[in-house]
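A single protein chain has been omitted from the complex, and every remaining protein chain is retained in its original position.
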């Protein structure tokens, strides 16, 4: 199987996930401006998830760009990643509608963690099939961001039961870490 | 008509089905962790359906990969398959929200059975158009998994009215049978 | 603009319309088999709309297959067609949830009629741009089915206020007329 089908299907699923999340923003009954206020946490969690899915879409494509062939292991590792990403609308909605309450905030971090692990497994499956001197293996390198993110997610999950704003802050930090172009942050983290 | 349009449309429909299923996971009103517990059956049925749709997507592509041209019969056989797959969100939601009650569990099996029959019809329509020594005809071979699955679905539908966990177990068994790479299980089943 | 973008976008919209219609099938609260009975009209209207959208997808592709270039008029005629098709989930849900009551059954026919007119406009825009001896102009020919369908829709809209089963029957007849392969029915209708 060529990789184009995998790309097209993943693109489709990611496009749908990123878009149906907006259905969790419930249209207020009242037409007053104040009726928007209870929607503010839901909006913030929507923005956060939109950025995360954008990052995943971006990285997913760079990864597949450096991939030649697709085998069964890669295919199922990819579906596994899409599975965890498909839970974004649910956890985004739960966190937003409960104003970042501890349990939803922790569950949000758990889904981020599982997606990060699924991404790592997919990366591993591709490198295993392409060889350790492949383009992808060299591009990934020491993968400092990939190793730091899960650690920060675990911290955020535990922090949610003490102060959920620490968790929220950590989610924002990880997102920014991936948003800022690669080389610079890797050099910074590599030096520290 | 070339097959690429059929593939793209089927990819789109499958990507949407697999993703909108998550909308049946209702976001709990309460932000307590215990509020997730009533969602557990819905989550399990979501996982099961996600795996089944992943298997269908995977097999559908292998089948079309071995197809050269598309005629009217193939086109409508494909839409017929998509129709039954499109009922997955409904039956997944009904089974999940009623904690695997007998009737929803049986209906889930009925939709699985109809999808399997629709898949078989599509396969038959393609082989009829491509010839019996075609790549697909040889790849399908004795099609032991394809013949065993409907039998197990029928068993599961009847079992649902006695003990729905037998049905659930059978659905998992069929899914695993398809997940495990082809040659090995065919050899195992072929020997038995 | 090449036609491939138009095809891809139309495919996407049609795939989504055909799939989100299933969200109008409300998952029953109860897990009893009898809880499905009130859903039967909704299911029937879902099947009907699924077949209609399948026919539109099929014909849309044949039409674009015979199209070389896309201009602004074609592009907006296509969006106009997609607009009426996008109302299918709404009218399908309304007709189904009210057990084919007169007003929803008539509105369903109105949307079918508008979609048929929009399709005719799109066909006209393409022929106008490609020339009257173009492949499409010759393929369309006298277009008996295309002229008969709107007449039957108008009949069905009026019939809905007397006996809605006549309307339902007419909708099924038009769908069958398009499902049966082209040449045969054209010859039959051409002779009569």
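Each chain carries a letter (A, B and C) given by its place in the written order, and its residues are counted from 1.
Keep this in mind: contacts are C-beta pairs under 8 Å (C-beta built on N, C-alpha and C of every residue); 3 or more make two chains touch, one makes a residue touch a chain.
Since we're looking at a predicted model, the values are computed, not measured.
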| item | value |
| --- | --- |
| Chains on display which the left-out chain touches in the complete complex | A, C |
| Residue among C:36, C:66 or C:101 that touches the chain left out of view | C:101 |
| Among A:12, A:104 or A:168, the residue in touch with the chain that has been omitted | A:12 |
| Touch residues of chain A, complete complex, unshown partner | 7-8, 11-12, 14-16, 18-20, 22-23, 25, 27-33, 35-36, 47, 50, 54, 57-58, 61-62, 65, 179, 181 |
| Residues from chain C at the interface with the omitted partner, ascending | 1, 5, 8-9, 12-13, 16-17, 20, 23-24, 72, 75-76, 79, 82-83, 86-87, 89-90, 93-94, 97-99, 101-104, 107 |
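Just so we're on the same page, only the chains that are shown with their structure count from here on.
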| item | value |
| --- | --- |
| Angle of the C-alpha superposing rotation, chain B to chain C, to the nearest 5 degrees | 90 |
| Chain whose Cα centroid lies nearest the overall Cα centroid | B |
| For chain B paired with chain C, centre-to-centre distance based on mean C-alpha positions, whole Å | 27 |
| Distance between the centres, which are taken as Cα means, of chain C and chain A, whole angstrom | 39 |
| Sites on chain A at which at least two other chains make contact | none |
